[in-house]
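All protein chains but one are shown in place.
So that you can tell them apart, the chains are marked A, B and C in the order they are listed, and the count of residues begins at 1 in each.
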Amino acid sequence: MEIRELTEKVIQFRDDRNWQQFHNPKDLALSLSLEASELLENFQWKNSEDAIAANNEKMKEELADVLMYAMLFAYETGINIEQAVEEKLQKNILKYPVDKAYGVSTKYTDL
Amino acid sequence: MEIRELTEKVIQFRDDRNWQQFHNPKDLALSLSLEASELLENFQWKNSEDAIAANNEKMKEELADVLMYAMLFAYETGINIEQAVEEKLQKNILKYPVDKAYGVSTKYTDL
Amino acid sequence: MEIRELTEKVIQFRDDRNWQQFHNPKDLALSLSLEASELLENFQWKNSEDAIAANNEKMKEELADVLMYAMLFAYETGINIEQAVEEKLQKNILKYPVDKAYGVSTKYTDL
Partner (left out) sequence: MEIRELTEKVIQFRDDRNWQQFHNPKDLALSLSLEASELLENFQWKNSEDAIAANNEKMKEELADVLMYAMLFAYETGINIEQAVEEKLQKNILKYPVDKAYGVSTKYTDL
């Protein structure tokens, strides 16, 4: 599915409820951060394997929440998601040349 | 663009650098949470308008980081992003019926 | 040192700069969350031992930032820190009886 099409479904849900009035970018960014924490909470006191065995369905829902807020934030701030990801990827390709970054975690401080 | 196609570009970038070995789901969820905080940091001590006027390009990059980690997390845990979002949307449609939720923020505790 | 005394030093620093005007509780809670993420960032892609070996001084500074925002938040909202911790500890003692909670991580979802 196109990202645009998925975003439209989320906006439709929001507008059917007249909720745009609450969706200022600051509160959307705050909500995105809260949902990312809820996803991370599944891993509290656990390693990856145990966390996934325990809560796979819950992770799926919380990842969906993260993505919906990301789409709403992008929509409200006029960011084109595909373009944003492709531009950041190009930047990372220059920042982490394959011959220097191959298999190296020590310099790997962000994606 | 299809979400799958965008995800494939991110995975390609990752695999070209032999970084999958670091990408356990716990550290990916942790990184997703850190990037969501960096996006939120743009709004520290500011309202939405001032934050956007000051840092629009930075927000775009940090939203891209959030999305790339979300795609990597989904890929490593076998979550289909479109399906996850559509299922959560269906759940929210039942949880927030239009006639009760219309324009109401008081009961509006999550999307 | 008394907690009250340490808080007074932080408030003094703040008031010398006439910064109370920016310190609404929402932005203080937001800043506390951002600093907690910066502390956590030291552990990204690392286990505890490697993280501590790499960044012990940085952790100390970021833990201090967390604590200063916690003290400022408590001050602005009229929360007595010692009382808050002692009351929560009493609540946890009832919630996690020693005979049931001893050495058990599975039911250990929060402190």
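Following the convention adopted for this analysis, a residue touches a chain if its C-beta (ideal position, glycine included) is under 8 Å from a C-beta of that chain, and two chains touch if they have at least 3 such contacts.
None of the values given here were measured: they were computed from a predicted structure.
**Student:** Could you list, sorted by label, every displayed chain in contact with the chain left out?
**Tutor:** A, B, C
**Student:** Using the document's contact rule, name the residues of subunit B that touch the chain not shown here.
**Tutor:** 30, 33, 44-45, 105, 108-109
**Student:** Touching the absent chain: which residues on subunit A qualify?
**Tutor:** Subunit A touches the missing chain through residues 22, 27, 30-31, 33-34, 37-38, 40-41, 43-45.
**Student:** Could I get the residues of subunit C that touch the absent chain, sorted low to high?
**Tutor:** 1-3, 6, 9-10, 13, 16-19, 21-22, 24-26, 29-33, 35-37, 39-40, 42-43, 46-48, 51-52, 56, 59-61, 63-70, 72-74, 77, 79, 81-82, 84-89, 91-93, 96, 98, 101-103, 105, 108, 110-111
Here is the rule we go by: only the chains that are shown with their structure count from here on.
**Student:** Need the CA-centroid distance for the pair subunit B / subunit C, whole Å please.
**Tutor:** Averaging C-alpha atoms per chain gives centres 26 Å apart.
**Student:** How many angstrom between the C-alpha centroids of subunit B and subunit A?
**Tutor:** 1
**Student:** Please list all residues of subunit B that touch 2 or more other chains.
**Tutor:** 22, 30-31, 33, 37, 40, 43 - these are the residues of subunit B that touch more than one other chain.
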